[in-house]
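Apart from one protein chain that is not included, each protein chain of the complex appears where it belongs.
Showing chain A:
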Amino acid sequence: MILIHINNVAQSLTEPTSLAAVILAQDIALDSVAIVLNAELIPRNRWQSILCQHEDKLELFSAVAGG
């Protein structure tokens, strides 16, 4: 069992899962968010290739453009 945290909410994965698959499983469109993985922003081109590890901390957020 792989335990990860998405925006401070614990979630368990039954098998190694990519960042992209984790986001899609949340019903979130891939082109609507950025991902911080363990305090590092991960460019979208790497979301398919990075597999979540036990105790990974993910933060998902969308762009804010106002000013």
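Points to keep in mind about this one:
Convention: a contact is a pair of C-beta atoms (placed from the backbone, for glycine too) under 8 Å apart; a residue touches a chain by one contact, two chains touch by 3 or more; residues count from 1.
As a convention for this text, contacts and distances are computed from a predicted model.
Taken from the listed names "Sugar ABC transporter permease", "Thiamine biosynthesis protein ThiF", "ATP-binding cassette domain-containing protein" or "MBOAT family protein", the protein name that UniProt assigns to the chain not shown is "Thiamine biosynthesis protein ThiF". Remark: the residues of chain A touching the chain excluded from display are 29, 31-32, 34, 36, 39-46, 59, 61-67.
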